[in-house]
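Incomplete set of chains, arranged as in the complex.
Order of writing sets the chain letters: A and B. Residues in each chain are counted from 1.
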Amino acid sequence: MEISLADIARTIGGKLIGNGNKIIRGASCFENADKDHIILAGSAKYLNRLDETKAGAVIVPSNFDTSSISRDMVAVENPMADFSKLLEIFYPGPKVEQYISPNAVIGDNFISGNNISISHFVSIGSNVSMGDRVRIHSGVVIEDNVTIGSDVEIHSNVSIYARSQIGSRVIIHSGTVIGSDGFGFAPDKEKYQKIPHTGIVCIEDDVEIGALNAIDRATFGETRIKRGVKTDNFVHIAHNVVVGEDTLLVAQVGISGSTTLGNHVIVAGQAGISGHLNIGSNAIVGPRAGIAKDVPDNEIVSGAPEMPHKLWLRVQNIIPKLPELKKKISELEKRLKKVEEK
Amino acid sequence: MEISLADIARTIGGKLIGNGNKIIRGASCFENADKDHIILAGSAKYLNRLDETKAGAVIVPSNFDTSSISRDMVAVENPMADFSKLLEIFYPGPKVEQYISPNAVIGDNFISGNNISISHFVSIGSNVSMGDRVRIHSGVVIEDNVTIGSDVEIHSNVSIYARSQIGSRVIIHSGTVIGSDGFGFAPDKEKYQKIPHTGIVCIEDDVEIGALNAIDRATFGETRIKRGVKTDNFVHIAHNVVVGEDTLLVAQVGISGSTTLGNHVIVAGQAGISGHLNIGSNAIVGPRAGIAKDVPDNEIVSGAPEMPHKLWLRVQNIIPKLPELKKKISELEKRLKKVEEK
């Protein structure tokens, strides 16, 4: 792949600074770039030492003062996102060509679009449909009545239970389980009676699910992951949860049953959210937070129990000083006693 | 499926109120019920607005005053459990019919009961036995010398290591791993020497294991999951753990090696329990608790470090007020100084 720097600037809508005829053959990182590579210098950490990289060209923020820099550059509004687009151009995923492994098993009434790729030991149930350019890696199990959109990639050893619905441009990483029964049992004297789960899981368009996620089907109705959601590894999403658009769920997050997250929420790593709560749009939940109450729109909460993030920062500072505070209280008591006895 | 309301009342042992001849054709939820559906109204949330559902019949608690309600109802002692039984009647799992995929591989000395179903790309080792009506989904791996009871369902891509023992009426959800080596290494100068794990995992009758659980085999002897235990997703059970009967382990719980849980324990989500502990019967461990000491029978503990739940509730209230308390202490110091200097 060879692209001139001028073409790169045009493609990502940036401002060319320097030699537009320079040919770029790859995108890489600051430390390891070759002379025909383009790199990202999105923050001061890299911008302050641009002379240290061998890269042939640099993506810089449009508000960066380039007047004293003698390098070939492209200035953009949104360096990380624009550089990511370049990465996709230089390192495109494999083109999906029509291929169905003779070692795959496909059930009755299979409906599929064009250029689908189904690898070895994939098991597809009855009445499954999928769109164009769907790529199913080895060892994936898709049970009956599942629907899948177009331009979907499902990595190896994913398990998708019956009747799950998956949109277009969805990526699901290896080992993930979609549509398992929610954790619902009714006490029946000393034992527990299983509550059958007749609902489904819906995953909308443009969602990326990390490795080894578990997304449970609803008791009734649906568990819904809305457009643009991205999840890291080991995310647990219980029955009847709704995750709003463009929400990020970081690794090892757990969301209990029937909780609803708004749009553009961020839940940081290892946080847990109780059931039947509403987490407002644009809310941010701090790492390892334990959320037991509703969170309003636009709030940043941290801690367990959760509290406003700014308060939590102050609390965090005090906790290691508790032994000191305890000592102060004892001293105050002694001194006060003395004064009282006067 | 069509059942008269009188038959429903008889089947679940409830009291019929209203038209016993009404034909019911499904069970669903309050909001989406059709006229020939029966629903559950187990709590005030629904009982207070029974006029809002279209459902043809309602399961209500036997202590609910139905005198002023003009609806067809069945009053029962245990609404959730009894409604769950109805769900199983209206939406039974697929009947397990004898089917062994030509794409499964089964080792020597396979012993099996009647009406077993083994789906595609299932790998079964040597000397494996299973009872009647066992259903193995695609991609499951069962290694040598595993025994499985009757009426068991093992979902797709489950991995069961050699010599594991699984009882009857067990459900195991996708991606779960049973019988992997425990995390045991002996320091040997700077390096670690692996401690071989010669033990096994035993799962007793009526257990349901969620998706993506990991249950390690014992160093010697066995890791044992007793009758009626139910686990949510992502539960980690280390080597030589014993989980007592009818115990619930909620999502992302971790139990360290050689710990014993009594009967009818509940461990809430994301809690962690250290090794070599005893958690008493009927104990409840709060969400995200970190348990480092034994818990007596019938105790409710929360927090990390764990403490009685009622104490923890008070502690939880104070933590966000720590900045305030710190300020108060400073003020007290200043005021006391003034008094002292008088």
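Assume a contact is a pair of C-beta atoms (placed from the backbone, for glycine too) under 8 Å apart; a residue touches a chain by one contact, two chains touch by 3 or more.
What you are looking at is a predicted structure, and each value in this text was computed from that prediction instead of being measured.
K.L.:
All chains share one sequence here; work out the copy total for the full complex from the 2 shown.
P.N.:
My count for the entire complex in this file is 3 copies.
One rule holds for everything that comes next: only the chains that are shown with their structure count from here on.
K.L.:
Whole-Å distance, subunit A centre to subunit B centre, using C-alpha means?
P.N.:
Going by mean C-alpha positions, subunit A sits 27 Å from subunit B.
K.L.:
Provide the residue numbers of subunit B that touch subunit A in the complex, in ascending order.
P.N.:
28-29, 32, 78, 80-81, 83-85, 87-88, 91, 101, 103, 119-121, 137-139, 155-157, 171, 173-175, 206, 208, 210-212, 228, 230, 232-234, 246, 248, 250-252, 264, 269-270, 287-288, 316, 319-320, 322-323, 325-326, 329, 332-333, 336, 339-340
K.L.:
Which positions of subunit A touch subunit B when the two form their complex?
P.N.:
Residues 105, 121, 123, 139, 141, 143, 157, 159, 161, 175-177, 180-181, 183, 185-188, 190-196, 198, 212, 214, 216, 219-221, 234, 236, 238, 252, 254, 256, 270, 272, 274, 290, 292, 303-305, 307, 311-312, 314-315, 318-319, 321, 325, 328-329, 332, 335-336, 339.
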